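Every protein chain of the complex appears in place save one, which is left out.
Every chain is named by a letter (A and B) in the order it is written, and numbering of its residues begins at 1.
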Amino acid sequence: MATKFEGNVKAIPEMPPKEIEEIRSSMESVSRKVIAENIERMKKTWPNRPKTMQYFDEISNFFGQRLEDIRAQKEAGKKIVAYSCMFAPIELILAAGAIPVRIDSGWYDAAKLGDKIVPVEVCPVIRSAIGTQMVNLSPYLELSDAVIIPLTCDGRTKLSEILRDDRTVWTMCPPRIKDSPESRKLWVEEVKAVKKKIEDLTGTEITGKRLRSAIELTQKATKAIRRLQEIRKGNPVIMGRDAMLVNQTSMWDDLKKWMQKTEELCDELENRIEQKNWACSPDTPRVMVTGTPMIWPDNWKIPNLIEESNPQGVIVVDELCSGDRLLYDPVGVDEWTMSDMIDAVADRYTLASTCPCFTSEHGNEDRINWLLDRIKEYRVDGVIYYVLRGCILYAMEYARIKRILDRMNVPIYYLDTEYTREDVGQMKTRVEAFLEMLETRVALKPVN
Amino acid sequence: MTEIIAEMLRVAIIAGVIFAGILAILIWVKDQTKKISYLRLFIQIAAVPVIFLGLIIGPFGLSQFPPVGNAPRDALVGTEILGASFPDGLSVPLLACYYPSGRTVTCPIWQIQTYIFPFWSTGLGFGWGVYYANTGLERLAIVFGLVIVMSIVLGRFFCGWICPFGLYMDLMIRLRKTFKKGYWKLSERVNIGLRQLRYVIIAAFLILSFVFGTQAIIGLQLVPGTQSGEYVYDYYSAPFCQICPMKPLSVLTESALGFMDPTSVFSQNTGLLSEAGYYVTSLNVSVLALVTIGALAFRRFWCRICPLGGLISIFNRFPPFKWVSGVRLNKIEEKCTKCGICKRVCPPQVTEVYEEKGGDVTSPACILCFRCVEMCPYEDCLEIRVAGKPIYNSRNWLEGLK
Partner (left out) sequence: MIAAGIDIGTQSAKVAILKDGEVLSRSLALCGFDPKEAAGQAFKEALKNAKLSFEKVEHITATGAGAAKAPYSHSTISMMGADAQAGAYFFSSARTVIDVGAEEARAVSCDENGNMLNFVLNSRCAAGAGTFIEAMARALEVELEELGPLSLKAEKASPINASCVIFSESDVVSLIHRQEPKPEIARAIYDAMADRISSMAHRLGIKPHIVLVGGVAKDVGFVTSLKRKLGTELLIPEDPVFAGSVGAALTASKRIR
């Protein structure tokens, strides 16, 4: 921001390039280690992991082949459009021939860096994003030509200002009341504005034909992930963490290839169902995780605990914007005219969303219905309500959801944590006790 | 004898083709988001020859092929069977119109307006050239009875699947789509206002009908020229039909195709907006033009204000009728994620399906086209229930994508 006294004053103070590179490369090596470790842990829990998962393991490496691919494409002239939060309409980015990458940060150490700029009370995902900006840690963010930031929460609103110091940032204003006619008008205008910006950046006009094929691509991706989710309804033939990894890699992978590999994985899993080749015992307590995002690689803390503790639990479904919610809702187009497609894209990102940053005339009953339906369909034994300290939106919805689930006699546990490795011991105690409780309940349930 | 067999053969062929078509669509259309739409379009098209069956087979005993008629009862199927008790044709709640020749059914609006007066007398009808065997009151009772029963059983299913004017609306939509133009939406307030307008129109034409018949009913001429046999009397006996868009559509189409003699159609036309013609007035044609333009901009434009639709909803929406009505839409609350697709794809912009939490979500403005059920991407969320039993659910249509 320019002031009349000092010229351009940035929020992040200048750091000597040598220091930046030191910190960055040490964080990169930590990150590589964590990625490798997490994958090892998943393999250990599930020795008989399908071969197809190797593809997702490779994509999960931020500093690996996918980065090379994106670099090569950028050199060949393609534009990279990054986005924070799943509200950015990726169909528009794909239609213009650009590459969408989500840059919500999952690095713990970066959050500590971010503490220097903003107070500790701020959401750790935001602090981590600031930290990655400080030391250029996120390779995809570094390669991007523009960042779309939908201002869904206070943290993101201010993050956009901080990133704006060094990057091209396009903000979008999602309405807080998601389904009033006025807010739909606002959001459609926002989508159209971003469409224009993307067209200007890439120099490609987003024609009806291009948009149609982009929408059809995301519809097929939705089809693939729904297939995987159907499979998880039965006995556990895939462990929760692996499914979460499949979900998350779609955030930065080439969607077409990702979709093909997911279908392959589903084929393999369906074979395993016939052979009754379960990933863990069918009477393992079935856990649903709901709440704030759990982003690879560092924030795998809770899923690791759930699936490695004694007694073991298996995550069968989650309500996370970094997990099962990512591609679940399709863009439903009625007439393939430009205005209808834009309407459909706009609706898909607001109306279908269960994020607590929204409210509607009837409160956030969408989320409640979603949770209740999942509990029934996936035969969930217990719910872990996961909140990163600082997220008021998720924290405040807990009261109502707890009372509803209490009435249905479904155990729910509020787990709040931070971007830190230090509280693993405390989290372990809680997760283990919760799983013990579930095991007892499962044992006490009357046999059908 | 051979003629009767020939007629029956023609009917059998038509029925066979329709049946085969339905089967073909059910089996071969794989895209779940289009299946019901294609089926509906097919049945709408198939309904047209059925409604205008007289142009193909004619009344019993009389060969009408190729038919050229001019009076509304020319080639009217069923005249011989129903005889003098119902020579105007059965009232089915479709905007099928009284005026074109060769129909099987008649628009109940015409019948209600004309049977209102003088309903106490029998004998040769006034200006309609027919001998009625039953009193006006009996005729009214039969019309209302038929409409009520059909409204209860099928409700606005007629609107979505059989009404030929509905087909016209849908063809306008397809025409607009071929030019890749988008559609417009009315604001919710205006839409709801139009819904209320339907009942106002019904009330208005009933009152007008009465006003124009005061001479015959109470012996007092409220409007000059409404004496029996007078110009106004003869032609304003059915006031709504002078502004109905279906009349010019069906009459002009039949004239163009040679089923009605154009010269006699237009010779009875005074051409003045303020004076009625027998078949087509300028007022009719203007309304048709407006509705057509409206239908190109707003989907199913006429259906939002159609008074016949309003009539059906009266007998379908309020409690005693609601509980026994045949075709209804149901929603399962937990499955709905409020994604809003149903609200967006709905041609007459019905919002109840989206807004109601669960259970019965049938709305009086809904034409039961089931586009919402087709496009809902969540398994088992919306259901079509016939007589309380679900016969079709929304499904994950993504599975049909290649």
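Following the convention adopted for this analysis, a residue touches a chain if its C-beta (ideal position, glycine included) is under 8 Å from a C-beta of that chain, and two chains touch if they have at least 3 such contacts.
Since the model is a prediction, treat every value here as computed from it, not as a measurement.
Across the entire complex, contacts from the unshown chain go to A.
Residues of chain A that touch the chain left out of view are 310, 411, 425-426, 429-430, 432-434, 436-437, 440-441, 444.
Simple rule for what comes next: only the chains that are shown with their structure count from here on.
Centroid to centroid, with C-alpha atoms defining each point, chain A and chain B lie 51 Å apart. Per the touch definition, chain B reaches chain A in the complex via residues 177, 180-183, 187-188, 333-341, 344-345, 357, 371, 375, 377, 396, 398-399, 401.
Across the interface of their complex, chain B is touched by residues 179, 181, 208, 216, 219-220, 222-223, 226-227, 329-330, 332, 334-335, 337-340, 343-344, 347-348, 351-352, 354, 360, 362, 365-366, 369-370, 372-373, 376 of chain A.
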